[in-house]
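Only a single protein chain was left out; the remaining protein chains are all shown in position.
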Amino acid sequence: MSDYAIIGKRMPRVDSRAKVMGKAKFTADLKLPGMLVGKIKRSPYAHARILNIDTSKAEALPGVKSVVTGKDTEGVKWGVFAYTRDQEFIQTQKVRYIGDEVAGVAAVDEETALKALDLIEVTYEELPAVFDSMEAMASETELIHGDFPNNINVHVNIDTGNVDENFKKAHYIREDTFVAPEESYFQAEPYAIVARFDHEDCLEIWCPNGGPHMKSKPLSNAFKIPLHKVKVRKIAIGGAFGGRSEICPVDYICALLAKKTKKPVRIQFTREENTIATRQGHAMITTHKTGVDKDGRVLARETTCYMDGGAYSSTGPIATSVPFLSMEQAYRMGSVRYNGYRIYTNKPIRGMIRTHGRGFAAGLDTQLDMIAEHIGIDPVEIRLRNSRQPGEYTSTKSYVDSCAMDETIHKAVEKSRFKEKWGKLPPLHGIGIGTNSVQTGFPMGIRGGSQSFIKFNEDGEATVMSGVVDNGQGNDNMLVQIAAEELGLLPEDIHLVSADTETTSSDPGSYSQVSTFVGGHAVKIAAQNCRAKLFKVASKVLKVSPDKLVAQNRLIFVRDDPEKSIPIKKVVRISLLNFNSVNAEGGYWPKVDMKREWVKNPYGQMCEAFSFGTTIVEVKVDPNTGQVEVLEATAAQDVGYALNPLVLEGQFEGSIAMGGQGGMLTEYHEWNGGRCINPTMLDYKLPLACDMPPKINNIIVESVDPKGPYGAKEAGMSIAMSAAQAYSAAVSNAIGVYMDSFPLTPDKILAAIKSKES
Amino acid sequence: MEKILITLNINDKPCEVMVYPNDTLLEVLRDELDLTGSKESCGEGVCGSCTIHMDDKPVRSCLTLAMEATGTKIKTVEGLAKGDELSSLQQSFVDHGAVQCGFCTPGMLMSADALLKINSKPDEKTVRKAIAGNICRCTGYTKIVKAVAHAGNSQDHCPDCITFSKAKE
Partner (left out) sequence: MRLPRFEYIEPINFEGALDLLYIHKDNAKVLAGGTDLLVRMKKGLLKPKIIISLKALKELSYIKKDDSYIKIGARTSIADIIASDLIKKEACALFEACEKIGAVTIQHYRGTIGGNILQDNRCIHYNQSAFHRSGRQPCHKDGGKICYARDASDRCNSTCQSDGATALMALGANITLVRKGTERIIDLDNFYTTDGIMPFAMESNELLKEIVIPIQGGKSSYKRLAYRSAIDYPIVSAGVFLKSSDTSKNEIEDARIVVGAIARAPIFLAKASSFLKGKKFNDISAFKKAADISMDNASTFAVHNVGSTLEYRCAMVSEMVFQALKEAAIVTQE
């Protein structure tokens, strides 16, 4: 369907060779001369006042090089927004969750560092603690943060007007509440960081990150050094899934220890630390009230959600909004009122996660299925009657340009034979559908755009510089593919320099599904600008105008007369001999409404493109044990345009695992007070190869977005979310009970079956 | 507590190394011998990222003392390729898109390689069982399973092997 040479092909990833050889370096693999081992002293109490910290014994221990506490931080605080800056990098006054940072140690080896932690004496005065959002709002004990009444951290209110009037017109109204506890990222790589101050007093950092430029700016602020002196380096990253996007205290502490000791310091988290002291997903209690007309079209909706945000703000305002935004993008809803509350509790900090709002979304879809049953249509039909259409505005006034939501539904329905199976499956077999939409980027102000620089080397190969980071999803390959396509080179001719804040320009980071759309776009433009320079020179040699030229397979040739050609390498050399530069830059800034703000003004253009996904799964439930066997999953997503189907399929399949199999069946955190009792891979049940459905059908739908590079949008999250919805719908369908508490563990399923029988 | 000199046979080469009794094989491989391909992800024998071979059998190196590894034949992910030439399993992982973040990949390869040694043409169910002790958070396992199942096959027989040279449908 295209005449691209490299784009759209099933290209094996450029980074996979080093990874299968064990040569790819992750942060914990780094060894620098004189490197020390850092460890963090954490609060064992959920809520306590720090009365005293005595580090003298730890400092006296041979091998200990530095001990830092809150006194060394000069009171700097972290928060994604100016109005959410509520977290000291090391606590000085009080601790707010089990795991809160109270001190850091650098020592010659791990054993010594751990011993030093035990020698730090912290005197606490324990305070009453609260562990769920409802309890926290009603609590009359000491607030977790003094300036936030009722422990309400963020309140997002969206109201399109006419909600109450439209409810009055409704033919049928339902109100249902859905709950889901916290889930976690469980990236394969536990968080690790290496920091050092180099000979020019520049801070050099290696760590898994969702955006190097998102790490460098806050660190430059915290250390009061210019941005160019913070060099976040590229390193292989073992997964992010929405986490690792902002800086966290350990980044600061590691750098501070490096500064004090004048040596490189490495801090490597245990699996437990990765779970409790980075970020987790929010626990949510969501009430959807929906009114429809007699055909099942939504006239009015009111949604109220209480999110357990943990001890600090983190990405709070974004986190409070996104579950709603996903649904307002996916479905038309006449008029809507949304109240999202993010509540402080004395639990680990919650952030954005790929399955963010699984209970919110699965609840909304469950309710749609209930409504469909009431008015006598099937789940597919009610989605088609409410699905987003191209050319519409969302409830919060974002224009939706490309949109193939219906096509994803139709294709998934056809492939899964949903219509043949719906209502006709044997007892305890079920089929369910989920649909979702994800935004390609957020309004991010000055850091919303990405810029790329390309230089040709005299051997005809090119170096591409981009701030885009690869967390594991294949962004490096995406950039190489785009550059090779535009420059007329082969992927092996592209040398990628990326995710390094010293050499690359600003980029929004690899979360909010924006890497291809913005970062990839910038590389495309830079490469086109570079190619134009080559064409200018080549046109003189080939004696045709530049617009008649094509660059492909290391050659520049005349489109209508391919025999007339010149090697790109030669063009580069001619350019250089004639004092012409063969470098170029390019940038892309999405046209979003810069006045849109998460809390103060949640209306206006959110981002330039939206992706749409449909998942259908078929399950069999064991009525004796409540265990679910997933027979087949079908995932269809409007990705805009598939730059590399091989990589996309990997995203779909990984999404089914994380959003559906794990997210809806087994994954959740359990607590004893504020203590997470399943922080490890043994006790938190991630799906294994044997747990997964034997068959996953991937359907790539291409709406070719007019603004996306080659028409591409997003491909990491729509399926993860719709899979959660589809799994829940399929189980409900199998047992004949609409489930309202997620994930759907065997005990809940068995209880539902029993309650239905009695 | 003093370090003890031991000899380990790693990737067909004898290595002399000083270890503490409480050093795990994983720590010695990574910290003393610079073989950082084997990863620590859970540290308690669950995730399989540290899987290596001892006498051709897959073993968790995070729960194996270095001292206990003496006298055995150890193979790590670094020993799979012959120089620059990837093993057919490694190549199959690349071609099938079985690698995403790559952190679980070395352990996954070692578990799969051990399977292929005793069963060169495993079906997908057998592969899933053989890698059940290796957690991958990125891929959903589908492409890994295909890569292992087709590692010994001529690539023409596998529809997922259509790579770069051929256009998408």
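As written, the chains take the letters A and B, and residue 1 is the first residue of each chain.
What we mean here is this: a contact is a pair of C-beta atoms (placed from the backbone, for glycine too) under 8 Å apart; a residue touches a chain by one contact, two chains touch by 3 or more.
These numbers come from a predicted model, not from an experiment.
Checked against the full complex, the candidates A:Asn52, A:Asn578 or A:Asn624 give a single residue touching the omitted chain, namely A:Asn624.
Touch with the chain omitted from the figure is made, among A:Leu219, A:Leu688, A:Val731 or A:Ala752, by A:Leu688.
Looking at chain A, the residues touching the absent chain are 42-45, 98, 110-111, 114, 270, 272, 624-627, 666, 670, 672, 675, 677-679, 682-683, 685, 687-688, 690-691, 745-747, 750-751. Even with one chain removed from view, chain B keeps its contact list with that chain: residues 1, 20-24, 27, 40, 43-46, 48, 51, 54-55, 57-60, 62-65, 67-68, 111, 114, 129-130, 132-135.
Operating definition for what follows: only the chains that are shown with their structure count from here on.
Taking each chain's centre as the average of its CA atoms, chain A and chain B sit 28 Å apart. Across the complex, chain B meets chain A through its residues 30, 34-44, 46-47, 49, 76-78, 80-81, 86, 90, 93-97, 99-106, 109, 124-125, 127-129, 131-145, 162-164, 166-168. Against chain B, in their complex, chain A makes its touches with residues 8-13, 15-17, 19-26, 28-29, 31, 185-190, 236-239, 241, 270-271, 471-474, 642, 645-647, 649-650, 652-658, 661, 680-682, 686, 688-690, 692, 694, 696.
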